[in-house]
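Left out: one protein chain. Kept in place: all the others.
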Amino acid sequence: MAVDVALQLELEALYARYAEAIDDGPLEAWPEFFAEQCLYLIIPRENVELGYPLAIMRCESRDMLRDRVTAIKETMMYEPRYLRHHVTNLRVLSREHTILTATANFSVIEVLPEALPRILMCGRYQDTLQQHNDSWLFVERRCIFDSTLVPNSIIYPV
Amino acid sequence: MAVDVALQLELEALYARYAEAIDDGPLEAWPEFFAEQCLYLIIPRENVELGYPLAIMRCESRDMLRDRVTAIKETMMYEPRYLRHHVTNLRVLSREHTILTATANFSVIEVLPEALPRILMCGRYQDTLQQHNDSWLFVERRCIFDSTLVPNSIIYPV
Partner (left out) sequence: MAVDVALQLELEALYARYAEAIDDGPLEAWPEFFAEQCLYLIIPRENVELGYPLAIMRCESRDMLRDRVTAIKETMMYEPRYLRHHVTNLRVLSREHTILTATANFSVIEVLPEALPRILMCGRYQDTLQQHNDSWLFVERRCIFDSTLVPNSIIYPV
């Protein structure tokens, strides 16, 4: 089963830089991975399986993502924390000209002050990307997390 | 040290699809990654190091793997749960014509209802694969997990 080697590694690098913007900053770089018209969802797997549309974070344009960043940096109150993503098992599912779909597994480790690391969330990205100049932008990113329990501390995007 | 780029990415894709069958289903796809005559073991690292053959799961043919799937889906009683694999550090160790050996690190995160994610198991795959048409089948997969404690809830394969 042939893999498009260059595309695979290009996307792995893109997903790594995306995670870096969240884990190590600057967080302002995060919305720039998306197309102007886009859909970003963090949604429990149980809802996806039951066909419920309810998401715990929903942004419908790059501007909304930028507003989210402003809120995180300026107006939200929360305990400071570190995040660390692992993104593995990335696979391109389909490609037609300048559009592709892909999936990957993610886990997000959260480290609160004076605490040991713990897994905040794990799950699967379901993505649609559009080619843009010599890179790719997310048109849709669904972060489907494996939980029936909604974590009460989703401050940062996934 | 030259890496066979196409083979490396082909195997990474195979391992990703294998994990997907367990994490996201359909679980019935899992036995199809194996040769008809095969050996599948989940075995504590301590036993491997001490030379004890005792495994906590042992299947000696694809039919036994299929039986296992039937048991999980139809006859076993257990609390529903989500699993999520991370497979990293995949390396081809040897290749002779249509047979290769490979190793990779794995961790399995388990999410029980109303609970936060936790690491169920981590360890290392030790694999032998055989080329079959344009893909590879597992002839032997040893899932050697880093623990002296045997988890009491190994329902799904690793």
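When the chains are written out, they are named A and B in that same order, and each has its own residue count from 1.
The working rule: a residue touches a chain if its C-beta (ideal position, glycine included) is under 8 Å from a C-beta of that chain, and two chains touch if they have at least 3 such contacts.
All of these numbers come straight from a predicted model, not from anything done at the bench.
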Sole residue of B:29, B:122 or B:155 that reaches the chain not shown, by the stated touch rule: B:122
In subunit A, positions touching the absent partner: 5-6, 9-10, 12-17, 19-20, 23-24, 82-88, 109, 111, 113-119, 134-135
Touch list for subunit B against the chain that is not drawn: 1-3, 5, 8, 45, 86, 88-91, 103, 105, 107, 118-124, 146-149, 151
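Assume only the chains that are shown with their structure count from here on.
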Approximate Å spacing (C-alpha centroids) for the pair subunit A, subunit B: 27
